[in-house]
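Following this message is one structure expressed as structure tokens.
A single protein chain has been omitted; all remaining protein chains appear in their positions.
Which chain is which? They are A and B, in the order written, and residues in each are numbered from 1.
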Amino acid sequence: MSKVYIIFASLLILVAFGLVLLPDTEHEDQIPPEALLKEIMNQSRFLSADLIAARIIDEDPSIMLVDVRTAEAYNSYSLPGAINIPLKETLDEEWQPYLNQRGVDVVFFSNGDLFADQAWILCSRLGYKNLYVMEGGLNQWFTQIMQPTVPPDTSPNEDFDLYSFRKAASIYFGGGAPAQSTQDIKGENIQIIRREKKTATAGGC
Amino acid sequence: MGPLIPLDIIPEQWNNVIAVIIGMAFGFIMEGSGFSSSRKIVGLFYGYDFTVLRVFFTATVTTAIGLYYFSYLGWIDMSLVYIHPTYLTAAIVGGLIMGVGFVAGGYCPGTSLIGAAIGRIDGMVFTLGLMIGIFFFSEGFSIFEGLYNGGFMGYITITEYFNISSQLFIFLFTVVAVAAFYFTTLIRRRVKQVNY
Partner (left out) sequence: MKELTKTRRLTIASVIFVFILVIGFVTFRSPDFVYKLSTKATLEELTNPANIVSPVEAREMINGTKSGAVMIDLRNTYDYNKGTLFGAINIPVSDIMEKEVIEMFDDWQMQSKTVILFAEDQQAANAPWMILRQLGYSNMKVLSGGYAIAMDQYTNGIIDSTDYQYNGERPVMDFAGFIQKMSGGEVVKPNPGPAQIEPIKRKKKSVTAGGC
């Protein structure tokens, strides 16, 4: 046997042994911290309550609301169509198919936006896509949409459009006519302003 | 960085082009290793030529080592690498049939095409037989379907199944491969030299 073959054989074993010595790199599907920082700087993860209301009214199938509050709070009241993934259970195996998916925009919400944002950061670190946070959470939902305030007379038309949208939405979501209502908007004639729909991002692979 | 196609670095449409290029390189190496000769291949079973074993063991070991180094260096994401699903009973039965055909005919499917390509008649006959076999299997698929899907175990690897580290497995595999190279050389010396 020629010497060359012995050299080749020992080289092969040496290289393979080097592989064993390599430190274990855990290649979890995680985005690096630098990328996570960029993601949290990007405010586009926040969807306004108005936008979400419009999408629910449109029966947009590409939106999935995730209530991160406790099961107790969820059972007492939650947004229509929302599923309950308490913040503590965010990483549980059974919820991963809901959170880690393509084609549906997952919108986290809580009473404020802190807990929802925490769930968002955890899932974003895992590299999940199409995640959003409802800006201001249920508190803003109830103060803005369920009890819209009449804009002052001097406001631009857009504000009045927004107001009538919110008013209509509040009726849609079972809030009835808000107490502060002074405008005579007849229930039948309410035109729900359809917001421009955000196209669902089709996940490419 | 990799794998290139699943991560869309190379568009998926290039799949077939790349397949042709790799196929040509594969054929070239096989022919270069002498795999167009059925006697050379079958030598593995009679003990006078172990080129097949050496080429494939070397290829497997080199690829495995290279891939795991690449994975460590962050050049490839191993979780995206395609793993062929395991159908255990189907694989055992298919392996037996293929093994018998291998010894009897002196070719495996790929090498028979290489043989045919350089104009060997036995290679052409083998390819024809291959086609007939495919025809009967396809036509009688409903009969074989249970066997074909038998023993499904999912996309599993040996290291996942036995829960051992892939790196250690590769190292042991390399040692076994080198040992096999050595012992086959010994066997070859004892067996009467065959000229072909």
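Everything below uses one rule, namely that a contact is a pair of C-beta atoms (placed from the backbone, for glycine too) under 8 Å apart; a residue touches a chain by one contact, two chains touch by 3 or more.
Quick caveat, the model's predicted, so the values are computed rather than measured.
Residue positions on subunit B in contact with the hidden chain: 6, 30, 35, 56, 62, 66, 69-70, 73-75, 79-80, 82-84, 108-111, 155, in rising order.
Taking the complete complex into account, residues 2, 4-5, 8, 11, 15, 30, 32-34, 36-37, 40-41, 61, 64-67, 73-84, 87-88, 90-91, 96-98, 100-104, 110-115, 117-118, 121-122, 125-126, 136-139, 142-143, 146, 173-177, 205 of subunit A touch the chain not shown.
By definition in this document, only the chains that are shown with their structure count from here on.
Averaging C-alpha coordinates per chain places the centre of subunit A 46 Å away from that of subunit B.
By the touch criterion given at the top, residues 6, 8, 58, 61-62, 65, 68-69, 71-72, 77-79, 165, 167-168, 170-171, 173-175, 177-178, 181-182, 185 of subunit B touch subunit A in their complex.
Considering their complex, residues 1, 5, 9, 12-13, 15-17, 19-20, 22, 24-25, 27, 29, 204-205 of subunit A touch subunit B.
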